[in-house]
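Yeah, one chain of the complex is gone here, protein chain that is, but the others are all in their spots.
Chain nomenclature is as follows: A, B and C, assigned in order of appearance, with residue numbering initiated at 1 for each chain independently.
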Amino acid sequence: MTVTTGVAASRRIIRRGAAFRDAGPPVALVVIFLIFAALSPQFRSIANVQNIVDAAAVLAVVTCGITFVLMMGSIDLSSAGVMGASALTVSLLVANNRNDNDFGLAGIAAAIVLGCAFGFLSGLALVLLKVPSFMATLGVSAIGLGVATLMFAGVQPNISDAMLKSWAIDRFLGLSYLTWIAAACILAGWLIQRYTRLGRYAFAIGGAEEVLTLSGVRVKPYKVAVFTVAGAFYGLAGVMVTSQLGAGLVQAGNGYDFSAITAAVVGGTLLTGGRGGILHSTVGVLLVMVLTNGLVQIGVSPYWQGGVEGLIVVAAVAAAVIPQRRRNQVVK
Amino acid sequence: MSVPAEREPATSAPVPALEVRGLVKHYPGVKALDGVDLVVRQHEVLGLAGENGAGKSTLLKALVGLVTPDAGEIYVRGGAVKLRSVVEAANHGIGMVFQEQSLVPNLTAAENILLGSEGAAVRRGVYRWDVMRRLAQEQLDKIGSKIDPLARTDTLSFADRQMVEIAKVLRIEQRSQHPPVIILDEPTSVLESKEIDTLFAQIRRLREFASVVFVSHRLDEVLDVCDRVTVLRGGQSVGEVATAGAVPRELHRMMIGSTGSDDHYHENAAEPVEAEQPRLSVRGLSGKSFRDIDLDVAAGEIVAIVGVHGSGREDVCRALFGIEPTSAGEIRMDGKKISLPNTRAACAAGIGYVPAERKIEGMVGPMSVAENMTLTKQKARCAGPFVVPKKQAGLVDRWIERLSIRTPTRDTAIQRLSGGNQQKVVLARWLIGGDIRLLLLDHPTRGLDIGARSEVYRLMRELAASGVATVLLADSLEEAIGMADRILVMNDGRVATEVGCPSGGKPSPLDLVKEMV
Amino acid sequence: SEEAAGDKDPAGAGACKPADVKLVGQVRNESNPYEASWLAGGDAFAKSVGLTQQRLTYGGDSTKQQEQISQLLAGDTKCLVMNVLPNGDSDTAPIVKGADKAGAFLVTQWNKPADLKPADYKTWISHITYNGVESGKQIGDALAKSIGGSGGIIALQGVLDTAAAKDRFAGLQASLKENAGVQLLDQQTANFSRAEALTVTKTLLTKHGDKVKGIWAANDDMALGALEALQQAGKSGKVAVVGIDAVPDAVTAVQNGTMTATVSSDGTWQGGIGLAIGFCAATGKLQVKDIAADNRAFYAEQFLITKDNAAQFAQPKTDPADFDCANVFKRVAGPLK
Partner (left out) sequence: MPLIALVGLVVALTVADPDFLTLRSLTAVSRTAAPLIVLAAGATLIVLCGGIDLSIAALASLSTVLLALWLPDLGGLATPVVIAVAAAIGAVQGLAHVLLRIPSFIVTLGGMSILSAVALVVSGAGTVRVVDDSTVKWLELYVAGYVPMSAAMALLVVALIAAVVKATPLHSWISATGYSESAARLAGTPVDLVKIGAFCVSGACAGFAAVMLVSRQFSGGPTMADNLLLPAVAAIVVGGTAITGGHGSLWRSLAGALVVTLLRVGLPIVGVPSAYEQILYGVIIVVAVALTLDWSKVSIIK
């Protein structure tokens, strides 16, 4: 949440409050959960907790992708478009009511590859055209929506692929398959972040990009790769939405872009890069989902829900930064 | 370009590890390198001396492929090479520790050491942390550093980070079968004297298996650790000195082309202080990293605070400028109690602060010299609420001349100036208003060449003479002793002792060091 | 030639050659079945008179819609015919005033503030909508009936600040008044969106559990989302679902019994009829001043679709004869209140 430029500045804060910083969001999650649990008996039911976790699946996958981008200090607003395009792609490739395709898993893979391609495009625009990621990904999102609209061509493709439909319906240990897929994504994301050069370099790019260049690391391929990986996650998320809705919607990714950024930031990933990670973001996702679910459960008027949610997000972030406040701290 | 096939008559002297001939580099408006020649022999420590902007960093960057020279040749062990990237330079066994520390703060020390040349620690893009730890440990063992390879770099002390950088640069050994050439650009400017001693021990050890190029503005250090010194001036090599028996003065003469004053600290300009009431009076000031600080500074007095890293002197300074919160104590200016909730209040009280981290905190790099200079005392360039360009131009030009700041124009971005000139602009920022009463100088000469330093000292004397009170966190004990009228020794957040330091009755560094630890 | 705007035959009747008429259909986007069928209907009509329809979409963005309209009206407006779906009530007035000033023939659909009346304008020929209160009540009643007249239901509202959402919900409340046994357990907005309906329904299902006997959705997209939610909660077929709009998927669902009822609104017809009315007026076959007051703002016919009659609506059929200038007001169900 705080941005410190340069080595010297960061030297001054790191030692103080490093523990607080990472503890903030989980504590906030627990506190908010307990408050809702106290206010509403339905909220604390097992079924509802399952429901919260299930509902978090898609957002968690999108957030996995965006976290890598945020770690680099870039931003990614392309998820809405990429998810739309991937939703249409998958719904037209698996068994559906529009054509005779029935590629099953291959169709799903194709949708994910399409997501990769869009991510690759964002990355190229960033490193070759030097367009800030904010704009590059916004442009790619528009392109994705356009492509999705072209594929939609006026008739909603409904999927009849048994496997894809079952992802949203069948359960294992009380949670839907989609939730397990999301869990696998989180695990994969964590492994990438911790054990691969891609993940570590993404982290390092957020920390000090110029140092990597000085060390002879070619940064550009890694940036492109990070966007591509993020695109893969969005592609998968588009598939998951399609599984949930039973149809390929151009609007499959509506709103996920900002929700995912909110979740990541609430979880403690910095917009300026270099801090946070998949596990932080997962906490953020749960926090956001607990909030949306809890507000419905305790019966807050639909008119006020968005506002209350916004207020709590701001308050949660504010509370999390209190321990690290300093006078000459840069907050952007 | 014809490359002589056979270099250097192969008589007694072995082939030099590195040789540079006639290197030229133009930047818009400046000739940073103007035909430099340089020879680095095997197993020697070569010093590189020169004023700020003499072209040292540019030359060294050319040696590691970060700067592409416009003309000239580089020979590695006798063979002509073109260095286009850091990796190519590393493949030829050349590595550099940069002037500004260049580690990724949020990675572990091990990762930083192996960054860009992970070798066996990364297989097909996958990290093997155990191997990484081992490889990093090997590097650290080479220089005898005891830090934990898996510690995050930003939790390390400055000195430890310097060790990490050296360990990192030594990785080039893995890339080339020849003895490496290690370049250190101003590694000591941010180190304490004890850390400098450790570093020098490392450098001497490196000589056993490598060649070292060492840059520092502290000429005594250069003479101390180097075998030979090459002096640069205006992008050209103007001479070479064997260090045995050489004195700083001689080097200095070569650097600037004439003999500088012997009175480095301008002590003869020091005037005795007689004040009935202190300008600044601090009583019982406590904060996070300091307690019960009492401090008086009279008008015209220079008080130095010395202490090791962590003694809290920097935080005291920042507290006096309203950046660091305080929990107790009172601050009086000219007898009047003031509170300093923020930097604005401090400025309003006539306090000025020159931070140690010039690049990050001292100046706004992309903004012009004029804007940087007038950033604080806006009134000086305004009529009512409006900026008057003419007034600003006159004012800025006057101060550029008065402090002899070397800049193409007043509208040049300050980041394109040399360090010394940048520092002068930052100092001028506080002076143009003519209302400064107390100056807090945190390592004001860090990274400055001997001439620029001398000018900063002269400026400090002038300011003192005009009645400005000064608190100085000096770059070295010598500087503190040379400049101060009085020295406070801080230890673990408290004032350990106070030593009078009048002209003629200066204490010895040893007296102070006793109290510091 | 009369280039400038506004100085046209005061009667608002056109004397354009059919070939000179420019047909414009404007809807939110092409990415949902309903609006796609609207544009397709427009295209079909245009083809039938040997023209092409310019398709405009504004992505549900009010400002963009206004921007497009004013840009359009800045061009040649002499024989311009527009069939417009205003994004919200607030967007109708500026469109109407702009078209009126430029003398372009305009038919609007769905959204209009009550006090803005086509009869007060020269070239705003007609406003067409469906009776939301009625359809909301019809499906409410159908829902009540299918759960046996008593039990809990939940309601999924549309975008809260649209007239359609409000009218339909008002219809539900009217229905609840008549069906005393039905209890509204909860109401939330899902913004007319299938995805949002899915999550909201899931949450409400865990909140109210087996008390939920029926789901009232303000449109079919949300109803379809609710169906998915039911399936995922293992309650498929145990909870009745109703919606409005008769999108093809919903009609199919009604046909095979997974959904209880929906209400027809014929997008293909809407896309054609607006252009047809405008075309007739522009070519002088229809004198705006001669149009009956009741036809200047009317509710179009709509039908409750249940399992009994769903087969009839499975294939939306537009009769070309509906677009003859003499027949364009054939589907008027009554004047706007």
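Note that in this section contacts are C-beta pairs under 8 Å (C-beta built on N, C-alpha and C of every residue); 3 or more make two chains touch, one makes a residue touch a chain.
Everything quoted here is computed from the prediction, not taken from an experiment.
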Sort by label and list the shown chains the missing chain touches.
A, B, C
Tell me which of C:71, C:150 or C:256 is the one touching the absent chain.
C:71
Just name the one of B:16, B:50, B:93 or B:362 that touches the chain not displayed here.
B:362
In the whole complex, of A:23, A:142 or A:188, the residue touching the missing chain would be A:142
Determine and list the chain B residues touching the chain excluded from the picture.
321, 323, 342-344, 346-347, 353, 355, 360-367, 371, 374-376, 378, 381-382, 385-387, 429
Of the residues in chain C, which ones touch the absent chain?
29-30, 54-57, 59-64, 66-68, 70-76, 88-91, 93-94, 97, 113, 115, 159-161, 163, 166
Please give every residue of chain A in contact with the chain that is not shown.
1-5, 9, 72-75, 81, 125-126, 129-136, 138-147, 149-150, 209-210, 258, 261-262, 265, 271, 273, 303-311, 313-314, 317-318, 321, 325, 328-332
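Here is the rule we use: only the chains that are shown with their structure count from here on.
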For chain A paired with chain B, centre-to-centre distance based on mean C-alpha positions, whole Å
43
Can you check how far apart chain A and chain C are, centre to centre, with Cα atoms defining each centre and the answer in Å?
35
When the C-alpha atoms of chain B and chain C are each averaged to a single point, how far apart are the two points in Å?
72
For chain B, residues contacting two or more additional chains
none
Quick one: in the complex, what on chain A touches chain B?
5-11, 14-15, 18, 194-198, 200, 203-204, 206-208, 210-217, 274-275, 327-328
Which bits of chain C are touching chain A when the two form their complex?
29-33, 36-37, 39-40, 157, 160, 186-189, 193-195, 198-200, 202-209, 224-225, 228, 231-232, 234, 247-249
Quick check on the complex: what are the chain B residues that touch chain A?
66, 85-87, 90, 98, 100-107, 111, 115-118, 122, 125-127, 129, 152, 154-155, 158, 161, 168, 318, 322-325, 342-343, 356-357, 359-361
